[in-house]
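What you see is the complex with one protein chain gone and the rest in place.
Now for chain A:
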Amino acid sequence: MRTTPKWLFPVLALLPVLALYGCIRVYPIIETLRLSLFQWNIISRRKPFVGFANFVELASDPLFLEAIFNTTIIAFSVVAITIPVALALAALINNRQGLRRSGVYEASVFLPHVVSLVPAAMAWKWIFDARLGPLNALIGFFGIPAQSWLFDPVLSLVCLIVLCSWQAIGYAVLIFLVGLKNVPDALYEAARLDGASSLQAFRYIAVPLLKPVMLYVSVITLISSYNIYAQAFVLASDVQGAPGHLVRVLVLDMLENSFRNYRVGYAAAEAVVLLVIVLILTGAQFRLFRDRSRA
């Protein structure tokens, strides 16, 4: 029994997991970085090294620039809507804590987050529908002319932002609620003794304490919005199944270059750009975290 060396179990236990990581994470990531430096049309045998030529070409590719512009607008708009709305909702729900109905509020706000992307996008597609959708009927009621929501380049961006925010809010509310519950009661107690209203207590006690949580949720929301695809695929595709010529997002452009145009190296370069964006966002989060804890 005692003769088996101490390292045997951990090594045997880790090996399969490490092998998996090597094959399905580390290798493909390195392969993406490598391919981005090659010009590789998947059908041809030749695969010349082109250095940073793919990136240079991306910098003046109107479709890619459109994709990165759209994706950035969507990501930052979703955060700008989600964080304040979710914070307010969390504060209100927290205020009703202990009542039975607070659980109902929480569940209703959270539900859109766990609805699978495609059925949710289909629900909104009907709402935005130019001919049959209730949104046009509603604005018509106020005398605003019907809009072709999903066929106008600007409005379809708005639609995507609405859909993504609707889904992101529930998660943010849930996390904020955890944060609010972690605020020590003693602090509220002290504020009350000093004559602060509950609104003031929220503004000057809870919000500053929630800052790291808000930062965390913002970065998570930004990163996941940079990766959106299914929502654009459903909302901005027509009956003929020509997806996304209206709202071109980064992942869509990348998949199109790879699977429709067979330009794998070029698509890999786009993936690298996406990676750099995500790394910058993550780095910014860590930096802000550290600054905060040093202060």
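Note that in this section contacts are C-beta pairs under 8 Å (C-beta built on N, C-alpha and C of every residue); 3 or more make two chains touch, one makes a residue touch a chain; residues count from 1.
The criterion applied here is as follows: contacts and distances are computed from a predicted model.
A.B. asks: What is the missing chain called in its UniProt entry, if the choices are "Electron transfer flavoprotein alpha subunit apoprotein", "Penicillin-binding protein 2", "sn-glycerol-3-phosphate transport system permease protein UgpE" or "NADH-quinone oxidoreductase subunit L"?
C.D. replies: Protein name of the absent chain (UniProt record): "sn-glycerol-3-phosphate transport system permease protein UgpE".
A.B. asks: Using the definition of touch stated at the top, determine which of A:Val50, A:Leu89 or A:Ala206 touches the missing chain.
C.D. replies: For the chain that is not drawn, the touching residue is A:Leu89.
A.B. asks: State which residues belonging to chain A touch the missing partner chain.
C.D. replies: Missing-chain contacts on chain A: residues 1, 4, 7-11, 13-14, 16-18, 20-21, 23-29, 31-32, 35, 89, 92-93, 95-96, 101, 104-120, 122-127, 129, 132, 134, 137, 166, 169-171, 174-175, 178-179, 192, 212-213, 216, 223, 226-227, 229-230, 233-234, 237-241, 243, 251, 254-255, 258-259, 264, 267-268, 271-272, 274-275, 278-279, 282, 289, 293.
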